[in-house]
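A single protein chain has been omitted; all remaining protein chains appear in their positions.
On to chain A.
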Amino acid sequence: MGRYIIKRIIAGLITMFVLTTVTFFLMHAIPGGPFSPAEERKVPKAVMEKVQEKYGLNDPVHIQYVNYLKNLAQGDFGISFKQTSVTVNELIEQGFPVSAKVGLIAIIVALLVGIPLGITSAIKRGKWADWLSMIIATVGISIPNFVLSVLLLFLFAVVLKILPTFGLTSWQHYILPVTCLAFSPIAYIARLMRSSMLEVMRYDYIRTARAKGVHELQVICKHALKNAIIPIVTYLGPLVAILLTGSFVIERIFSIPGIGRDFVSSISDRDYSVILGMTVFFGAFIVICNIIVDILYAVIDRRIKIDE
């Protein structure tokens, strides 16, 4: 187990190195830079030179790259080019807890709604409950969350005036963003759960459980669920990473001060250090989540030997 985790961490570090390198050079290949003068404002050339020098932008790209890696190795993401005297580390420290809180609630909601929805649908296959939940699921997958968020905002905040439109100051503020974030994962989890459950319920050991006199509820919630949940665990890895690190769109629409918002604005600003910092942070998060998921597999299913 220990050896496996070390192996995975090393593989993760290699992934991170490739990710950083590709992002770094791609970013620099895009025309323009953080201090490209806007058409209407003429900045004197000497001033521009000074600014470029201060941020180390006059060095050749490969020197910049090596310098960046040196700082990164010390856990330093550098300072933002756009927001004066704010380091990227500070941006993440401020934004991540906000994004993570909303994301975590959304994940819990998605699991608590999606799994029962999928199970019900599998057990009541072909009945109205199945139709209803599959309609919800199809709608959830096909409607993008920026459309949904605008619709919900209009309905609950503008027409009914029962929920606030932006910010995160009370529990009511969480309802709309969490709903929008959780909606498509709910749909996906429900569909995944349904097909997985339908498959598992056909297995011989379910018949064995029934033949032992196990209550049908136990057959479903104990014998079938533990087997059927494995695909959900797989999906959970990337989902956790995506939701915890913040949704760009949802954070923009609901004015949530999370890191997703910083990420989007950093790209249009060519804020090199923020783009890289966020990408590396996001990448590391996905790598870690995937390692955790793989360990979880082995915990759920003892047939999986992760040491090999």
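Here is the rule we use: contacts are C-beta pairs under 8 Å (C-beta built on N, C-alpha and C of every residue); 3 or more make two chains touch, one makes a residue touch a chain; residues count from 1.
Here is the rule we go by: contacts and distances are computed from a predicted model.
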{"item": "Protein name (UniProt record) of the chain left out of view, among \"2-oxoacid:acceptor oxidoreductase subunit alpha\", \"Cobalt transport protein CbiM\", \"Formylmethanofuran dehydrogenase subunit C\" or \"ABC transporter ATP-binding protein\"", "value": "\"ABC transporter ATP-binding protein\""}
{"item": "Touch with the omitted chain, as defined above, among A:45, A:161 or A:302", "value": "A:302"}
{"item": "Contact partner of the left-out chain, one of A:7, A:70 or A:207", "value": "A:207"}
{"item": "Hidden partner chain, residues of chain A it touches", "value": "203-205, 207-216, 223, 226-227, 300-303"}
